[in-house]
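There's a structure below that I have some questions on.
Note that this complex is displayed minus one protein chain, with the remaining chains in position.
Chains here go by letter, A and B, matching the order in which they are written, and residues are numbered from 1 within each.
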Amino acid sequence: MIWEIILAISIIYTIAIALLTVIALKGPTLGDQVLAIDTITYATVVLMVLFSVFFKEPILTVVAIPLALWIYALDIYVAKYLEKGDLGA
Amino acid sequence: MISVLDIVELILKFVGLGLIILGGFASLISAIGFHRFRNFYLRLHATTIGTIWGCVYPLIGISLLSITLNDLGASRWFIAGASFITALIILILAPAGSHAIARAIHKSKTARVQPCIADLLDKDLCG
Partner (left out) sequence: MSGMLAELIIYLIMAVLGIMSTIAVYLAIKERDLVKAVVYSALQSSFYAVLYYFLMAPDIVLVYLPVAVGLVPGVLLILISKTERWEKNEAS
């Protein structure tokens, strides 16, 4: 019974990712596009860890940590470009 | 005969499943909220719901759930530890990143405050 619940929750996360992609592609300003990409990526991390429990493979969970770290770096790049005009290189 | 270990396993399994289901609903509500809010500064609320309630709590729930599953063998402790560390990393990094974006957008005057009552930091942005 647990495996069916895990599959149903992963479908809910995919629907949330699809709804958020519409904002990331069309959004009025640059800021809410970056916020939508942030939320899409963190939902993708949960999807990956859920599927690694479902497939019964523990090696697939190490992928989740670099995703969470590098998408924070993208936030800092865009914020520094908008505030100062150059990235100081 | 019911021992203490069985009761602990049952509690961990149901708390873990409850947290995962809560996270799924919160992520769906955050995705709908992105469409319904009117300007950029209101969408920060939807981002907070989507990252903290939708992605930190379910990872703690997966960590608690996978301790009780005996099908995974000895590697269930690895999955539990890795997903708990990921929950801590998202808990620290997501608010810092969205605060940096919000400060940069306000300082560079990219997004106006559209139904505005008062903007005390910068009077030009009140729409």
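FYI, a residue touches a chain if its C-beta (ideal position, glycine included) is under 8 Å from a C-beta of that chain, and two chains touch if they have at least 3 such contacts.
What you see is a predicted model, and the numbers here were worked out from it, not measured in a lab.
Although one chain is omitted from the display, it touches the following shown chains in the full assembly: A.
Taking the whole complex into account, chain A touches the unshown chain at residues 3-4, 7, 10-11, 14, 18, 21, 24-25, 30, 33-34, 37, 40-41, 44, 47-48, 51, 54, 59-60, 62-63, 66-67, 70-71, 73-74, 77-78, 81, 85-87, 89.
One rule holds for everything that comes next: only the chains that are shown with their structure count from here on.
Residues of chain B that touch chain A in their complex: 13, 17, 20-21, 23-25, 27-28, 30-32, 34-35, 40, 43-44, 46-47, 50-51, 54-55, 58-59, 62, 65-66, 69, 71-72, 75-76, 78-79, 82-83, 85-86, 89-90, 93-94, 96-98, 100-105, 107-108, 110-111.
Across the complex, chain B is touched by residues 2, 5-6, 9, 12-13, 15-17, 19-20, 22-23, 28-32, 34-36, 38-39, 42-43, 45-46, 49-50, 52-53, 56, 58, 61-62, 64-65, 68-69, 71-72, 75-76, 78-80, 82-83 of chain A.
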